[in-house]
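Inspection log for the structure reproduced underneath, given as structure tokens.
One chain of protein is taken out of this complex; the other chains stay put.
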Amino acid sequence: MNTDVLIIGSGVAAAAIANRMLEADPNREILILEAGTRVKMQDQALWDDFMVSGSSYTKLPYYKYNDLDYPQRDAPGENLSVGATVVPLAGARVMTYGGSTIHWGGWSFRLKAEDFRLKSNTGQGADWPITYTDLEPFYNQAECYIGVSGDSTDQDPPRSAPYPFPAFPYTLEDQPVYQAMTALGMSSANVPIARHGITNTTSRHAPCKTTGTCKYCPFGARYAAPNFLGDMTAWGNFPNLCIMDNCVVEQITMSSRQHASGVIYLNKMSGEFLTVEANTVIVAGGAIESPKLLLRSCSTYWPLGIGNDHDLVGRYFVTHPYFVFTGTLKDNPNRLQPEMDFPTLCSRYFDSPQEQAAGKFILINPPSSFATLVNNKPSSVTQMMQNGMLRQDIEKAVQGPTQVQIHGMVEIPSEYSNRVSNLDIRNRMGLQETIVDYSQSADFNTRMQQISAHVGNIFESMGATLAGPPSISWRADHSACTCRMAGTEQEGVIDKDLKVFGVDNVYICSNAAFPNTGAINPTLTLTALALRLGEHLAAPAHP
Amino acid sequence: MSTLEQEKQELSKWLHTAMTLELSTIPLYMTPLISIKPGKNRVPANILRGVMMEEMLHLSLAGNLLSAIGGRACFTADNVPSFPLALAFNGKRFKDREFEANLGPFSPANIETFTQIELPEGWGEHPELTAVQQIDVPGYTIGEFYEALSNKLETLCKTYGPTAVFSGNVEHQLGLDYYWGGGGSPIVITDLASARRAIQVIVTQGEGSRHNVYDDDQQYFSQPNEVSHFFRFREIQFGRHYQAGDNPHQAPTGQAFEVDYNEVYPILSNPKSTDYALDPAMSALNEQFNRLYSLMLYQIAEALNGAAGAMYTAILNSMHDMTATALTMVATPIANDPQGRNGAPSFEWIQPLA
Partner (left out) sequence: MYQQQINHPANLSAEPLPPEVYEAMFDLFEHICHFWDNLDNPQNFKSRLFVFMDNRMRLHPEYRSFYIQANQTLDELVERLGEAAAYKMLFTDTAANQAPPQTPLSLVRQKVSNEFIAFQVSQGGFKAFTGAINYPGYIAGAFIPGEPVPYRTGQEGAQ
């Protein structure tokens, strides 16, 4: 088999690259190989199953395509964590057709200008070989492609075009946090969120109807790559677009040191190892799988793996620690309740040049806040009825003690010693498992204490009592930097055009490409990079 | 003199006919759409889908008109269209629908029929009436039917005032939340002006266009995405898009696209559930389809009678799964069929349990 453009992985990066290339030439030959399998989207029976469970993640039809927990004494699990800090993979990503946007929350922040200069500004981490200005036009395109609802007057960071859809207004439940932040002099902002809005133009994508079951949206209003890929194959006029699932790419093959010839993949259905020849190979397998594929692709030309002569592939692995502060209000006279499933209010006040050295962080008012406490346990109206509470008791409870939270994430500069590599065992998807070696830095706890003080001030202003230290998750959702961009091959794996140093025709389009993460979710930046790569590689349409 | 109530009862019949009229095109367009093999004929498929989506809007608008005057929408075995389609009103066939329309595969004949269905008013290509038909007083054209409906509303407003005429509960109409993915927006009808706008959308987007084709031809093609249904079917016939400046009476000169009538499943035309008596699996699929279809119509009526949320279930549950079932049927040969045909849904009414 052969093709023109081979994309490994079928997530948002693959979908956006394919979208851009096919816009330029609908007849372009593109083959997308996906290790995972397809999940049925927008199925009402599956939605009912999810809804009656109270939106339990374990009831989602793609739950089984998550990693298992690390091995425990009584459970074999998957993967290995060998560093001082456990960075869970379980729940961090979904190995399926369409990738992890099947489960993401859709928070679509842009990096800020200073993020592209982390090393120059602070001496830590690395600089990007491009600037915010270079990427800005592609951020606009990414927001339109994904369908982001946001505040077009928000110029922090600056923007040259409006969001495609207006921002969702703050909720009533946002007001206490909003007022507290304002009283403390912290700026606040609307969360730019990947939810389709109302437009005058015809669109196959339904607008968000605030159903509140975002992880399995019945309307497909939250961007999910499986829906867009399905749309392209079913309704797009792209005769040479082919997406194959259940195909695990084992390695990239080289015809010379500078030139990849294609890949070897395992067809899981037939059990055969097959070859595809391609003119261009784009690795879009996410920050965990992309470096592992390069590391597996050893040959006489690249004994340590493609692009790995300087032992940088898989290194600088980093993610965002996600923190949750919980507090209690002794009463709730306005009967505030969770009404939405995505956040509307955030603060990027501490996501600033002044905070960059210590570690920028953002604060989010979660939609789950104002959870009624019954016997000190958060209870929804549904649960109260199911537990047999009478009407008058429910009415009393919703005005009584209530739990509030503030969530956030903080930037951690990447470090050479933290890395991911292959484990020679196959997981249930047929992919090689992962060895994660991560150890948090010594000054992390100090930074968390500073963050705690700020959040404590917000709670105090709201009249809430902090319930204890924050829970901190190092889960690998925002894994990045494992095949980072740089100006030279001594500093990174790929150049500013995402091309592997020393190879003509292999590109990495993944969060792996980031030199650093900033304080925000990576997906919008990834999509901008993908659209930029798609434009870069697009050939003019054949006459 | 008739009372307002009697007038409204009469109008309710007209509006139920309008709903049946708009509903009837949905199976007609959906069947050839699903008969196209996956990945083939993408432009015609998108055209059929777009037109079908707009017919659903028209159905909603007709339903809103009925609710606006306080009527109660109701789908039964009697007013759900059957195929081959031979629509009549007050005992007379529509003058511009005297041909039968078949539920069948994507084919030149069926596309030609669709152009006849969507013929703009005054186009001048009506088939000559036969001598036999000239003896009877002819029925309305579709355009005349909607014109008469509009005039009736105007007359009633003059006699009884708009508040009495548009007495229905506004919550019993399908608003902006209940239609997406197609051209146009639902209109909530509260007065004569909004009623006229709704009728205008039905009439100009599709059948019986009011514009005089000999004036100002550009308006048809200045916005290619808003080319009316008639011209979209013509594009399929010519395998080419119209572009600004084209003469509507001549072939289009825009971008060409693939039309391959061979890349179509050989589906049974005008299927009935009895056709699947010897194929239990196909029979089960057909029944499943008809149950979902009937439930969808039942829930659309429920939504128009005050249970607004039922519309979401109609769309999310029924419509989605109907299509999935239909796609399985068209790709599957009917067991023991002498002509080796594949199945297709029969769109027959099965009374829902509720």
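A and B are the chain letters, set down in written order, and residue numbers restart from 1 in every chain.
One rule holds for everything that comes next: a residue touches a chain if its C-beta (ideal position, glycine included) is under 8 Å from a C-beta of that chain, and two chains touch if they have at least 3 such contacts.
Keep in mind the model is a prediction, meaning the values are calculated, not measured.
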Touching residue (missing chain; options A:E29, A:D43, A:D127 or A:D245): A:D43
Among A:G185, A:G388 or A:G468, the residue in touch with the chain that has been omitted: A:G388
Listed residues B:L4, B:A164 or B:L327, member touching the removed chain: B:L327
Candidate in contact with the missing chain, chosen from A:G77, A:G91, A:P166 or A:G430: A:P166
Which of A:G9, A:G106, A:P192 or A:P338 contacts the chain that the document leaves out: A:P338
Hidden partner chain, residues of chain A it touches: 38, 40-41, 43-46, 48-49, 51-52, 54-55, 149, 166, 168-175, 197-198, 207-213, 218, 230-231, 233-235, 334-335, 337-341, 380-382, 385-388, 390-391, 394-395, 398
Contact set of chain B toward the excluded chain (per top definition): 176-177, 288, 295, 298-299, 302, 306-307, 309-310, 312-313, 317, 320-321, 323-325, 327-328, 352-354
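Throughout what follows, only the chains that are shown with their structure count from here on.
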Residues of chain A that touch chain B when the two form their complex: 42-44, 47, 198, 202-207, 209, 218-219, 233-237, 239
Interface residues, chain B side, partner chain A - complex: 38-39, 42-43, 45-46, 49-50, 176-177, 180-183, 225, 257-258, 312-313, 316-317, 320-321
